[in-house]
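Removed: one protein chain of the complex. Kept in place: all other protein chains.
First chain written, first letter: the chains are A and B, and each begins at residue 1.
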Amino acid sequence: MKIEFGGIILAARTIVPFGPQHPVLPEPIHLKLELEDEIVVGALPQIGYVHRGLEGLVDKKDINQLIYVCERVCGICSHQHSMCYCETIEKLCNIEVPERAKYLRTIWAELHRVHSHLLWLGLFADAFGYESLFMQTWRVREKTVDIMEKTAGTRIIISVNVVGGVRRDLDDNMITELKDYTKEMKGVFEKFKKAFGDDKAIINRTQGIGVITAEQMIELGGVGPTLRGSGVKQDCRLLPDVGAYKNLTFEPIVENGGDCYARMMVRMRETIQANELIEEAVNKLPAGPINVDVKPKPEGEQISRIEQPRGELMYYIRGNGTKNLDRLRIRTPTFSNIPPLLKMLPGCQMADVPVIVLTIDPCISCTER
Amino acid sequence: MIENIIEINKGELLSKISEMHVQGQRLITLSCAEDDDGFMVLYHFDNDLKMTHFRVKIGRDEPLESISHIYWAALLIENEISEHFGIKVNNLALNFAGTLVLAKDSPKAPLLKKK
Partner (left out) sequence: MVFGMLGQIIKNFFTGYATRLYPFEQRKLYENLRGELKIHIDKCTFCMVCEKRCPADAIEVDRKEGIWTLNPSRCILCNVCVEDCKYDALYMDNHWRAPYTENKSISFKGTPPKKKGEE
């Protein structure tokens, strides 16, 4: 499409489709990019390729069976979904969870954060062509997934949460293995921080790309590491009733650049911090029971929030006193990060589009449920 | 129960949301549920980890006013509410017209219990 004025061509615009199949995307999303001679001037999103309608299963499954539905909303960050669901029902029915169960949930939640960030770092290195770093990152991720298999029984979707606590316990062998794992990973993660942070090629491809300010992020509703990369200190792990975080030393990690390099360094430093949180939680693990025996019949409405690897997750539940719920509403972090993405894209070149789309950590199966 | 819920009418919705915008609060999301005589829509806001909620009730065939001219990010969730429950939303900044999460041959308004 050409824009002409008095016989002179001012600019030529084309529309290029990005996705839904693209080597760099883990899940399908479609963007219509409007280009003016290699610079992007606008973008229009289109989602809906993996919509399963999971919120409509409240009539058919009862409260305990819905835990397994909620876990399968996402394949990467699944433990935090079932943890948030169980915490909402426990808040609504005034159930007191034992201390050991809170610590165990926190340990598995931080292991999930490590595995999710390592997956993202590998995909990000692949986005600008650094394939050997992609392979090394996923090789280290296999050790994390092996620890989850030893302690919980399966690799990623671990099914350990139940209303009132957890179903599995850690015995002495598993605690020794966890301590060995955290000690080994300290050195490995420091090497990764140098490989990602000090490499001149990565700095050239990520600094100054996709800049967004703190005021724009709050107005558009961004969450998670995308928000913390622009200088806003907000993390749901500071809330007093989430897991066992109030007993551990925890400070949110903030960077001030607002560009892709700052967001990458937030996630890299969060991986190192998660490793330290696991070590501290294993050392402070109290003795006691792991669950309470309850038959919940919730009535009324309740909201609770938790920090997933990608941002803030919110569950809204309404019950009517029977064994089926009335309404379940899930708000996932990528759903809130799509408007900031559409604001970051104008002004960049076309070869930077995969890097910017990956920097919000898109998890589209969470978005569409 | 949830703390800090404020019940408002349909008519004062836009003025209350503009006040929240001036104070710099972040919109978390909207939630919609079906009642016996209509629908109930909740608006959730956050300011430094403290939440505030507004509740609006509308009848079964009444339209809902969109807030996407104040908060641009609300248009995605308002499109999804209109597709899931069949509610008509006025003055959307960008209208996907039934193609955001549903397809052409999907069942209409799948989460509606009483048709």
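Please note the rule applied: contacts are C-beta pairs under 8 Å (C-beta built on N, C-alpha and C of every residue); 3 or more make two chains touch, one makes a residue touch a chain.
Predicted model only: the values in this text are computed from it and were never measured.
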Displayed partners of the chain not shown (whole complex): A
Candidates A:38, A:131 or A:149 - the one touching the absent chain: A:149
Hidden partner chain, touching residue among A:69, A:104 or A:290: A:69
Interface residues of subunit A (partner: the chain not displayed): 61, 64-65, 67-69, 149-154, 159, 167-168
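One rule holds in what follows: only the chains that are shown with their structure count from here on.
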Complex interface listing, subunit A residues touching subunit B: 46-48, 51, 53, 55-56, 59, 218-221, 234, 236, 238-239, 300-303, 312, 314, 316, 318, 326-327, 329, 331, 335-336, 338-339, 368
Parts of subunit B lying in touch with subunit A, wherever the complex brings them together: 1-2, 21, 24, 26-29, 31-34, 42, 44, 48-49, 51, 71-73, 76-77, 84, 99-103, 110-111, 113
